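Note that this is a trimmed complex: some chains were dropped, and none of the rest were shifted.
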Amino acid sequence: MTDARWSEPAPTRRWSWTDPALRSAVIQIALAIALIWMAWSFFANAQANLARQGIASGFGFLDNSAGFGITQTLIPYSESMSYGRAFLVGLLNTLLVAALGIVLATIIGFLVGVARLSKNVVIKALASAYVEVTRNLPPLFQILFWYLAVLSTMPSPRQSWSFGLQPMFNAFAGWASGIGLTPLSDMLAALAGDVSAPGVFINNRGLVVPRPVFEADFSIIFWIFVAGIAAAFLLARWARRRQERTGQQFPSFWAGLALVAVPPTIAGFLLGWPLSFETPVLRGFNFVGGIRVIPEFVALLVALAIYTAGFIAEIVRAGILAVSKGQTEAAYSLGLRSGPTLRLVVIPQAMRVIVPPLTSQYLNLTKNSTLGVAVGYPDLFAIFAGTTLNQTGQAIEIIALTMAVYLVISILTSALMGWYNKRVALVER
Amino acid sequence: ATLDDVKARGALNCGVSQGLPGFSNPDDKGNWTGLDVDFCRAIAAAIFNDASKVKYSPLSAKDRFTALQSGAIDVLSRNTTWTMSRDTTLGFNFVGVMYYDGQGFMVRKSLNLKSVNELNGASICVQTGTTNELNVGDYFRTNNLKYELIAFATIDETIKAYDSGRCDAFTSDQSQLYAVRLKLTNASDHVVLPEVISKEPLGPVVRHGDDQWFDLVKWSYFALVDAEELGVNSKNVDQMVSSPNPEIKRLLGSDGKFGEAIGLPVDWVARMVKQVGNYGEIFDRNLGPNTPLAIDRGLNKLWNKGGLQYGMPVR
Amino acid sequence: MTTAQNPVSYVAPTDLLKPEPAPVSDRGAYGWARAHLFGSVGQVLLTLFGILVVLAVVPPMVRFFITDAVFIGTNREACLPETVGRPVGACWPFIAAKWNQILYGFYPADERWRVNVVYGLGVVLLIPLLIPRAPYKRTNALAFFGIYPLISFVLLTGGDLDMRSFVLGWIGLDFGVTASANGLRLTFWLQFLVVTLLAMASGMALAPVFGGERRAVALGILKAFAVVGIVMLAMDFDFGLPQVETRQWGGLLVTLVIAVTGIVASLPLGILLALGRRSELPLVKYSSIIFIEFWRGVPLITVLFFATYMLPLFLPGRFTIDGLLRALVGVALFASAYMAEVVRGGLQAIPKGQYEGAMAVGLRSGLMMRLVILPQALKLVIPGIVNNFIGLFKDTTLVLIVSIFDLLGILRASFTDPAWATPTTLFTGFGFAGLVYFVFCYGMSRYSMALERRLDRNQRH
Amino acid sequence: MSQTSQIKADAVAGEAEQAVELIGVNKWYGDFHVLRDINLSVRRGERIVVCGPSGSGKSTMIRCINRLEEHQKGRIIVDGIELTNDLKRIDEVRREVGMVFQHFNLFPHLTILENCTLAPMWVRKMPKKEAEEVAMHFLTKVKIPEQAGKYPGQLSGGQQQRVAIARALCMRPRIMLFDEPTSALDPEMVKEVLDTMVSLANEGMTMLCVTHEMGFARQVADRVIFMDAGQIIEMNEPEPFFSNPQHERTRLFLSQILH
C-alpha cells in the first residue's frame, strides 16, 4: 500500500499579501503592541498617582499587628498577630465554607435533579418549586433569610436545646443487656460514665459539641483504625479480583465498613477507652470548652449550598436526559437491571455532560462566599478586603491580592475538573 | 486646585455615610439629611451661596478612603474617627472634630450588668470597617477579658443579630447606640453601659496636597462653631451683619476680608449660617431633643458651656 | 382473525381493525393518579412529605406578610407593637412612604415624568417584541435595541453632553473654532467630519491589501460613521431638559438600567469573545482566554470595587468617569465573559457540515458567521443566555457596595431613616425586594422556556 | 420461592413448544392504538422478517417481546415464560433474548471488549477471563477480533453494528431480535452486517428481524410478515410473499420498496 516514494514531507507555502497567515501575523503584532502599551500606561499612572498623593504602598503592612478579633479561626490567632496571619485565617475560612458548600450542594443538587425526573407529581412539583425559588432569588437574600429568619429563632444559651450523650449511651446499654450482649452493654455503660454531662447543645450561638481529648494509649486505637481502612481497601481489591476471576460478587462495602469500625471498638474496650471528652459547660455568657460551629458559618453554608444546588439540579437533569434512551434500552435488553444500568452505563456518560457546567457552579459558589460578610462570617473578603483594607487603606495591594487568591482558587478548581473531564472524555474516530 | 475644580463643576462632591441616623440618611422625600450632610451643605453655601449645590457620594466604611484618595470626592464628611495613621499614611488631613464621640456598649437589662468589665466571655456584635472593631480588641486585651467579636457589613444586620440574641452586647459609637434603640423589639429592655472605652473624634477629611482647600474646609467648621458662640444664627444673621461686636463683624465679613484668604467672598460665613445654621442649630436639627434620636450634647457643648467644641478665632 | 394456533401464512381481511380506546386503568384521572401519586408506598410517603413541607413554609409567610401586617400609617408609630397592641408583621406603610424612592431613587420630583416615559416606552416596545405573533418584528427590534436606548439616555440624563473634541482634539488639533449652537460645538463636528473623511481615505487605501473592494469599504466606513454621528448628535443636542446626574438615580431605575445595559452589552461582547476564543490566531485566542478566565475567576464585588474606586488611580491625571458608567462597564465585562462561554458552547454544537455548506455556497467567513452559524448557535443556547440574564439581574444587588443605590440599596438606606425605625422594617423591605427580584427572574425564566419550546416546534427534525 | 418454580414450570411446558408466542396482543400509547390484536407464533429456530411502512408498529411489536415496552392486553410468552409485571420474569426473558438496534447503542465509554463482557459479568456472573474468552469468540465470529481494545467511536458503522451483534450473542440468547439493523449504515457496510446475520441464521438461531433488505429476506427468512396500522396484514413464506402478495396493501408497499 505505502510506497517509499510517497513518504515525502509537505512543501513549504508561498507568501502573498492576501495570505491569511501573513494577515494574522500583522493583526497579532498590532494587538500585542496595544496590550503592552495599555498595561504599561496603567502601571505608570498608578505609580505617579500614588507618589503624588503620598499614599503608602507595598506589602509591608502584612507584618503589622492586626488588632481585631475573628470569630472563627481554624488556626491559632489572636489580635496581636499580624495582618498576614489574619489573611491566612480568612483564606482558610473561605476554603472551608467553599469546600463544604461544594460537597453539600452537589449532594442536594443530585437529589433534587433526580427528583425532577420522578414520576411522582408532588415530588416533581416540589423539586421544580425548589429550583425556581432558589434560582430566582438573589443569594444575598437567601443568606440573610437563613441567618435572620431561621437561625436567630434558636433559643439563648441558657435555654439551649441539649442532647445528652449519657442517656443515649445508657439507653443503648440497656438494650444491649436486654438481648444478652453483656460486653457491649458494659462498654456502653462505661462510655456513658465518661460523658457525664449532656454533650451537644444548640442555641443562637451555634452548635456546641464535646471536644475529644486523646490520652496516650489512644494512638493504638488510631493505628488499628488506619489498619482497618487499609484492610478495607485490600478487601475491595480482592473482591474485584475475585469477581473477575470467578464472577462471584462480594458485599465488600459492608465488610469493609465492619473492618474499619469493629477492631478499633474492641481495642478501645480492651484498653478501657483512653479517650475522654471535654464537655462544654455554660459559664457566664457562653459555653466554654467543646467545639462550636457558629451560626454565621451555618447560615452561609446552608444558603450557598441550597442556592447552588438549584443550579446543579438543572445540570444533573440535563445530563441524565442527555444520555439517549437507547443506552438504557440496550442495557436492559442485555438483562442488566436498573441499578447496574444507572451505575455502569448512564452515570458515566452523564458525567461528561455534567462536569463542565458543574465546574462553573463550583466557582460561583466559591465566589459567592464573599457575601458572607453580610452575616458576619469572617471569610477572606470580610477580613482582608474588608477590615484590613479599612484599617490600612492600601486598596491596590489588598484588592490585587484578594483577586489573585480567588483567581488561583478558580483556576485550580477548573484545572482539576478539566483534568477529570479529559480523563473521561469519549474517544472519537 | 480643588476649589477651582469645585467651582468649575458647579457643585461640591461630598462623601457621606450610606445611612447613619442623624448624620446622613435620606428622608421620605429622598433628601439627604444629617449632621455630616449639613456640613457639606454649609461649605456649598460658602462657595456658591447655594446650600443645595452638593453631590453626595454615599460611601460604605471601607470604600471611603479610596474614594477620597482617588479624587472621587472633595471632602469626606462621614463620621470618620481622627487617627494618626489615617492622618498620615493614608495621605489625608482631618480638619477638626465635628462630633466628639466615644465607643459604648449596649446590653440587655436582664443581664444585670453594671460595667463592661463584666462582659468576660461575651459575644459582641460590631459593624465591620470601623475603629470600633479595634477598640474592642484593645480594651478587652488590656483588661484580660475574653470575647467573641462578630463583625457585620452593615449596621442593620448588626442590630438584628443583637436583637435576636446572637450577641450579648452591641458596641458602636455612642451616638449610634441611640439610633439603634429605635429598631429594637423592646427598646426598654436594653441599657447602655456607663463606660466609654475610646475616644472617637469624628470629623471631615480632605486629601493631602491642597492646603488652600484644607484651610477652606477647616475654617468653615470653625466659623460654624464661632457663629454659635457669638450668637449668630440663621434667623438673626441678617441683623447681626450690622452688629457692633467686632468679632461678629470680622466673622460676617463686615470688617476685614478674611474670606478672600481661602478663596471665598467676604460674606461666606453669613451665607453658611443663613442657609444651614450655626453649629448648635445643625446639631439640634439632626440630633437634638426634638428628633427621634434625642442625643444629649455632652462633650459637644461649646467650650464655654462645659464642652469641647472650640472655634478658633477669626482675626 | 387468527387463532392462537398460528398458521404459517395469513392474510388480513380487506377492512382492517379499527382503533379501540385504551383500557380504563390506563386512561383518565384514575390512570394518571395511579401513575403519578399513589402507585406505591414510597410514592405515598413522598406525597405526604411534600404536603408537610408546604405546611411548614406557607402559613408563617402568610401570617407575617398579610395577617399580622400593618397596612396604614404615616410613621414608625403605626408599626410598633405597643401602639397596635398585637404582634406586628410586615410594615407596609414603610414601603408606601418610600415608594417614590424605590421607583426613582433620588431623581428630582419635577423630572420624574422622564423616568415614567422611559418605563412606559420600554413596556410598549418590549411587549410586542416578546409576543411571537406580533407583526413588524424587525422594526420593533430596531426601535427597542437601537432607538430606545438613545431616547432613554437623553431623557434620563438630559442629554446635551459637553463634547469638545473628537480624536483630532485629543492630539491638539481643534481648528480654532469656538462657535456653538443648541449645545453643539462646531469644532467637535468639524473634527468629526475630518476624521470621517480620513478614515474613508485610509480604508480605501488599505482595502486591496485585505482583499476588499475600495468602494464597498469606503461606503461601509461612511455608514458606520453616519450611525455614530447620529447617536452623538442626539446626545449632544440641547433639548432643554435639565441635567440629572446619575448619582441621583436609584432604586428600580438603577436596577433596570444596570440589568438591561448588562444584558444588551454582554451579548455582542460575549459573541466577540467566544469567536476570539475559537480564533486560529494564537494571540487573539489566548488574550480572549485570559480575559474570560480572569473575569470568571474573580468575584464581581472586587471587580466593581476596582472599577469604582481604584480605576482613577490607574488613569492619567484627574480623569474621571461617571460612577454609574464605571459600574456598568464592570458589570458588562463580567457578564460578557460568562456569555462568551455560553456562546462558545453553542458554536461548538454546530456541526462542521454547516460551516462547509456555507463555504461551499461561497459565503465568506464573516457572512457565514452572521447568517448561518451564529443564528443557530444562539438559538441553541437560549437557556444558557437567559440564565446569564437572570444571574446578571440578581447580581445588580452587588452594586450597593460601590455606593450605587439600586433597589436593595435604596431600601437599605431607608432602613436608616429614624422616622421608620421599627423591628420589622428590615424584613418588610427584604420581603418586598425579594418579591420584585423573584417576579423579574421568574418571568424571564418562564419566557425563555416558552420560547425554547416554540423554536423547537418550528424546526423539528 | 413459588415464583421461580412457576417460571420453571412455564419454561418446561414451553421447551417443547414455541420460542415466542403473541396472543391477542394490544398496546396503546395514551389513546393511540399502536398494536391491534397481534397473534404470532415463532417456532424454535425459525427466522422471521417483519416489514411494513414507517409507523406501522414493527418496532413496537419487537420491543414488546423483551419488554422494552409494556403491552396492555393479550399475552406474550417467550421461551415458555409469560411476560407480566413480575420483574423476575422480565429478567429471565431478557437474558434469553438478544436485541440489536438500528443505532447500535453501543456504550461509548467502554471498549469493544468491555461492551461485550459487561452483561455476562454482571448478569451471568461470569468470571472476567471467561467472559473475555466468550467475547473474543464472538468478535472473531463477526470478524473484528482485532478491534477489541478500541472504543465504539473509533469504528465504522458496519463494524459497530457487528459489535452490537457480538455483544448480544455473548449472553448466549436463544432468540435474537433485530430492529432495522442495517438502515443506519453506508451501503458498503450493509453487506458485512447482513453476512453476519446470514451466518447466524444458518446456525439455527431463532430470529425476528425488522428490515427492508428484501434480498436478505428472500435468502434466509422462513416467513415474512407485513404490518400496517398496528396489525399483521399478511404473513407468508418469502417465495409466495414476494411473487404473489395477497393483500392490496402488501402489493402497494412492495411496489414502492422494490423500485
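Order of writing sets the chain letters: A, B, C and D. Residues in each chain are counted from 1.
Quick note on the criterion: a contact is a pair of C-beta atoms (placed from the backbone, for glycine too) under 8 Å apart; a residue touches a chain by one contact, two chains touch by 3 or more.
Since we're looking at a predicted model, the values are computed, not measured.
S.K.: Write the complex's composition as a formula over the displayed labels, counting all copies in the file.
M.R.: A x1, B x1, C x1, D x2
Going forward, only the chains that are shown with their structure count from here on.
S.K.: Hey, what chains does chain A share as contacts with chain B?
M.R.: Both chain A and chain B are touched by C, going by the contact rule given at the top.
S.K.: Which chain is most remote from chain C in terms of Cα centres?
M.R.: The chain lying farthest from chain C is D.
S.K.: Using CA atom averages as chain centres, what separation in Å is found between chain A and chain D?
M.R.: That gives a centre separation of 48 Å.
S.K.: Distance between chain C and chain D based on Cα centroids, please, to the nearest Å.
M.R.: Centre separation, chain C to chain D: 53 Å.
S.K.: Residues touching two or more other chains, restricted to chain A: which are they?
M.R.: Expected reply: 144, 148, 385, 395.
S.K.: Which residues of chain D are in contact with two or more other chains?
M.R.: In chain D, nothing touches at least two other chains.
S.K.: Using the contact rule from the top, write out all pairs of chains that touch.
M.R.: All chain pairs meeting the touch criterion are A-B, A-C, A-D, B-C, C-D.
S.K.: Please name which positions on chain A make contact with chain C in the complex.
M.R.: Chain A residues touching chain C: 17-18, 23-24, 27-28, 31-32, 35, 41-42, 45-46, 49-50, 118-123, 125-126, 132-133, 135-141, 144-145, 148-149, 360, 363, 367-368, 370, 381, 385, 395-396, 399, 402-403, 406-407, 409-411, 414.
S.K.: Touching residues of chain C toward chain B in the complex: what are they?
M.R.: Against chain B, the touching part of chain C is residues 76, 81, 97-98, 100-101, 104-107, 109, 245, 247, 250, 305, 308-313, 318, 320, 323, 400-403, 405, 409-410, 412-419, 421-423, 425-426.
S.K.: If we count contacts the way the header does, which residues on chain C are in touch with chain D in the complex?
M.R.: 1-6, 8-12, 14, 16-17, 19-23, 26-27
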